[in-house]
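Removed from the display is one protein chain of the complex; every other protein chain stays in position.
Read from first to last, the chains carry the letters A, B and C; within each, the first residue is number 1.
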Amino acid sequence: MSHALHPAPHSEAFSGKVAGPLRSVGLGCLVVAALIAIVSGNATEFWSAWLHNWLFSITVGLGALLFVAIQHLTKAGWSVVVRRVAECLSVTIGPIAWLAVPILVALLADSHSLFMWNDAAHVMEDPILSGKAAWLNAPFFVIRTCDLPRHLVVVCAAVLRGFCSRRPQRRRRPAFPPACQKRTTAHRSWCDHHTRIIRLDHVTRSALVQLHSGYPICSPSAMVAGLAALTLVVLGLRKIGLLPQVTVEHLHDLGKLLYGFNCFWAYIAFSQYLLIWYANIPEETGWFYHRQIHGWAEVSLVLVALHFVLPFFGLMSRGAKRHAPTLAFWSVIILVANWIDLYWLIMPSVAGPERPRRDW
Amino acid sequence: MSAVPIPTRTPSESLRPPLVDGEQTLSSITETVCSIVERPQTPRAWYIAFAISSSLTLMLFGLIGYLIATGIGVWGNNSPVFWGWPIVNFVFWVGIGHAGTLISAILFLFRQQWRTSINRFAEAMTIFAVTCAGIFPAIHVGRVWLVYWLAPYPNQMAMWPNFRSPLLWDVFAVSTYATVSLLFWYLGMIPDLATLRDRATSRVRQFAYGLFALGWTGSARQWHVLEKAYLLLAALATPLVLSVHTIVSFDFAVSHVPGWHTTIFPPYFVAGAVFSGFAMVVTLLVPARHLFGLKDLITPRHLDVMCRIILATSCMVGYAYATEFFTAWYSGNRFEQFAFLNRMQGPYAWAYWTMVTCNVLIPQLYWFKRFRTSPWLMVGVAICVNIGM
Amino acid sequence: MLSPATARELDIEHGDVVTIGSDGRSVEAPVYILPGQAENSIGLQLGYGRTAAGTVAGHVAHNIDPVGVNVSTLRSIEHMHFENGVTITSTGRRHEFATTQEHFAIDRVGLEEISGRVGDLVREGTVDEYAEHPDFAHHGHEEIALWEQPEQDGPQWGMSIDLSKCIGCNACVVACQSENNIPVVGKEQVLKGREMHWLRLDRYFTGDMDDPEVVQQPVACQHCENAPCEQVCPVAATVHSDDGLNDMVYNRCIGTRYCANNCPYKVRRFNFFDYQLPVVQPEQSLKQLAFNPEVTVRSRGVMEKCTYCVQRIRNTSILADNDRRPLEDGEVQTACQQSCPAQAITFGDLKLSGSEVATEQSKPRAYGMLDELNVKPRTKYLARIRNPNPVLKATT
Partner (left out) sequence: MSTTVEPTPVTTDEPEPASRLFGAIAIFESAEKLLSAATALKQSGLTKLEAHTPYPVHGIDEALRIAPTRLPWVVLAGALIGAGGAFAMQHWMNGIDYPFLISGKPLMSIPSSIPVTFEVAILLAAFAAFFGVLLFNGLPRLAHPLFRTQVFRRVTSDQFALVAESDDPRFDELRFGVITTEHGATSVESIEQDVSSVAMPTLLKAAGVSLVALALIPPVLIAQARATTSEKPRIHPIQDMDFQAKFKAQTTSPFFDDGRAMRLQISGTVARGDMPIDPAISTGYTSDAPPGPESSQWLDSIPISPTIELMARGRERFNIFCAACHGRGGDGDGIVTVRALELQQGTWVKPISLHDRSVRDQPDGRLFNTITNGVRKMPGYASQIKPEDRWAIVLYLRALQSSRNAQPADVPADVLETLRETN
């Protein structure tokens, strides 16, 4: 609504300049991922790296989408100036979602280098897996995954349409227009729906059969990633003078959200760990066990430090959240930590617990 | 957030319904609020209500006495249902308590200004709810007179409690929560008490309010420190409130009991707590607003927002129920699956389905504007929610 | 006791009170339908309904009825133990049995579920299976923890129960009750699920209910090394001793009942009331003589459970200490072990090489109950092996 207020001379350039770089950033990310994967050699590593980076890229977009949805839901006023950026970030979901196609193709082509459950012989041996065969099979998986981009596209469209069409409506009917409200409700249900998909998605993909507990992590982690990316982009645009409306207060608010959701991520992650540590039931502890042996312990510790301890103290003070370079620094750290987080979630399960690969 | 100058309001914001209705000035609001406590005579209805509640309280004390004299067996607990009744009450009340702190702290951090009409109210409710909650762990133990053994104090046995037990975490969490809620409540109330002190006409009131207002003068420096402290307390209370119900959920989730050992419990308990707490606030708020003539201060907009939050948390709780089922089915653990099937079909099926109806289905009525704007319909739904929890 | 088939034939349900008549004499007794009872026969137990000797006899002065029905009136000089041609007629009244079998299942759904799980809980096999896979009882669970397991010195007590030997006679239950001053709680309490036996005998029927196989499993505290009960006690009233016992410190217990909640075997018992109070009455003072002086009598609000007869362990080790010699294998005997007529229970030091219990536990048939929870029970069961005589099998 900043547009309504300040009819900026370069509003067209604005969206063009934002969307362009973002798309290329996203694509660049994927290309790099693909290169890494190809260099690293064998099929499992290729696919796990593909999966990992695909998830990372889409997580950023999902987080931004979540942010936009929440802002609409709560009808927040402060975020107007940054919301457009978040919307642009969430648009990346569309193209990135298509990059899941290779995984699906591989799945249908009966490759079990990524998912054990796609190996019929293996499933026969494992009673737990065979119990889940109705759910964990290639066609079902494909259908569900295809469902995901479709939903996401619809959601994005709805968000954008809502955004575009809201202005005239507001003018016509100032007081709480029912149409608006319905759209809000629609967003709400979409929001619910798509978080659900994200979560389920992670269950099967990142954790395979063992982790049926780690999934609530994914929602805060998406939010954190989205916020970090959003903050970075906003800071960058502000630096080159494209977003003059963003004041220190906005940065402060973004910083607070980032800080808050980062703590929330830590809270969820710790709850998971504590419960599993405490109950000590082998079928669950195994998941963490593989992540504290063979060099994964170091990765775990790095994750704890980068994703929680350091940002916790680094972003604690008011000054840090209001100082653009500091905020940018911690956003980068958190984004990196998020990448490591996904790496840590996926790799030990897919690529085997032997050791973190360092050959890339 | 005094330190942050309020950004110039955009027209879109000014389009929102105002936080108070009618032509209100600072003095008229003060007048409305203070007149409730400054009435020259206590209304008869108050005495009646007080008599009823105090006789119920006496009955409670009598029954607790009977419980302590006879044994925990009077509750009907058995093996394997060792906790049953007391734990249900404990978790329920702790959950109710959460709404107060949530309204005060989290909404404060999110700069939701509409909270100001109801936050004190909700905080008071929190303190009473936590008190209620605190009773249960104390009286539920087999030997109530030894309950102080939970505290780590130097003793002639030269031993310490077991810090690896979630129940001990509970002790720390609930007592911290009660203390911090009280501090938070009182800290926010100091300037109000000073207002009452300065408005008071009788000597006794002046003295009493003066004592509790601690000599507040409303100077800019005092406000500066108080606001900072309030912000910090809010920032502390927010993770605290999450942690309390998380730790309560650990009581269950660390165990081996199928259906309890679920890592979704911490966030799920917190959502449920907020859900039930808000419902309780609505349940109490609507009659209070009606009785004390606060309709201009607690406007339909407040109630509407409350209802939206209830609706949102209801969806979360519903989602958690669904996830539990999904996880049980997905895990392939027979015991887990059985525990959930049993909930749906076993002897507690009535409870289960009441719960689902009250917590997930009925709140969906809040999708309709009618239910969010008509106070009594709203209370009806809210009471259902309380029953459901 | 009636068999299911006979009950169906007579249209009698479990718990119906019937009149059993013979030669003009009759008694009224409730019907317990028990698979495995021979068809067209009634089983009656003598000894109940007496008005003297023991808690079972009730207390006439206090208006407490004796337990059960005195059926000795049916006996005659010609028919001391068997009587033919009895009549049975329903009275239309119902009787509620206070039985501890299938107690923890809460309801019918639970019961069905349990019967579906028998194979997991009690493991049995035929001799052929045993010959093929001696370790068929192992379900192969990884034992990994996120922490290092501490090492313990000294003797490590353990028990093994051979299910092939167990005949389900309940002698262990009774021995345990008298050794450990376990209260008799009465029918109302048992109906509420508050029985106090430290040792229970789980009985499962498998196969056709008209011709069932029965398998029993005595279950007491398993003294898990990773005991789920210990960690949750806020006041450290249940801790692990150096010799591997899961100790229950009655004096420290404040009765949060968390341990019992968290026990996967449900073998912890809580004193919901002062169950021993009646015994302290002056007119009951004779019963006080029945108490074991070595075992604390627990009061209300305290958790209790099998201790592996810790008083015997301590006494015996003190005696051995006095003699400046190590404990011998088999020197410590638990009450249940001592009373077991089939010698199904072995107890001793697991660390002592060549000890009987270590030998038993190292057999391929040995398995831990619910060992998928990684609680590492100290009590191990030896899977039951069936070897029915093919000739007999064919005739039935």
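Simple rule for what comes next: contacts are C-beta pairs under 8 Å (C-beta built on N, C-alpha and C of every residue); 3 or more make two chains touch, one makes a residue touch a chain.
Bear in mind the structure is a predicted one, so any value in this text is a computation, not a measurement.
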item	value
Shown chains touched by the chain that is not drawn here	A, B, C
Omitted-chain contact residue, chosen from C:Q222, C:S299 or C:T379	C:S299
Residue in contact with the excluded chain [from B:A45, B:V204 or B:A220]	B:A220
Residue, one of C:A227, C:V267 or C:M369, that touches the chain absent here	C:A227
Sole residue of B:I103, B:A173, B:A253 or B:L303 that reaches the chain not shown, by the stated touch rule	B:A173
Positions on chain B where the hidden chain makes contact	2-3, 5-6, 25-27, 30, 34, 143, 145, 152, 158-164, 166, 168-169, 172-173, 176, 179-180, 183-184, 186-187, 191, 194-195, 197-199, 210-211, 214-229, 232-233, 236-237, 239-240, 243, 247, 250
Touch residues of chain A, complete complex, unshown partner	270, 273-274, 277-278, 280, 317
Touching residues (missing chain, whole complex) on chain C	145, 147-150, 152, 181, 224-228, 230-231, 233, 236, 238-242, 250-251, 276, 279-280, 285-286, 288-289, 291-293, 295-299, 302, 376
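In this section, only the chains that are shown with their structure count from here on.
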item	value
Far-end chain from chain A, centres as C-alpha averages	C
Pair sharing more residue contacts (C-beta pairs) when A-B is set against A-C	A-B
Inter-chain centre distance, chain A versus chain B - centres from mean C-alpha coordinates, in Å	33
Chain A and chain C: spacing of chain centres that average the CA atoms, whole Å	54
Residue list for chain B, restricted to those that touch at least two other chains	166, 254-256
Chain C, residues touching no fewer than two other chains	228, 231, 373
Residues of chain B touching chain C in the complex	70-73, 76-83, 140-144, 146-147, 149-150, 157, 159-162, 164-168, 171, 251, 254-257, 334, 338, 341-342, 345-347
Of chain A, residues touching chain B in the complex	1, 4-5, 73, 75, 77-78, 80, 127-128, 131-132, 135, 170, 174-176, 178, 181, 185, 188, 192, 196, 199-200, 203, 212-214, 216, 247, 249, 252, 256, 260, 263, 267-268, 271-272, 274-276, 278-279, 281, 283, 318
Complex interface listing, chain A residues touching chain C	276-283, 285-286, 288-289, 292
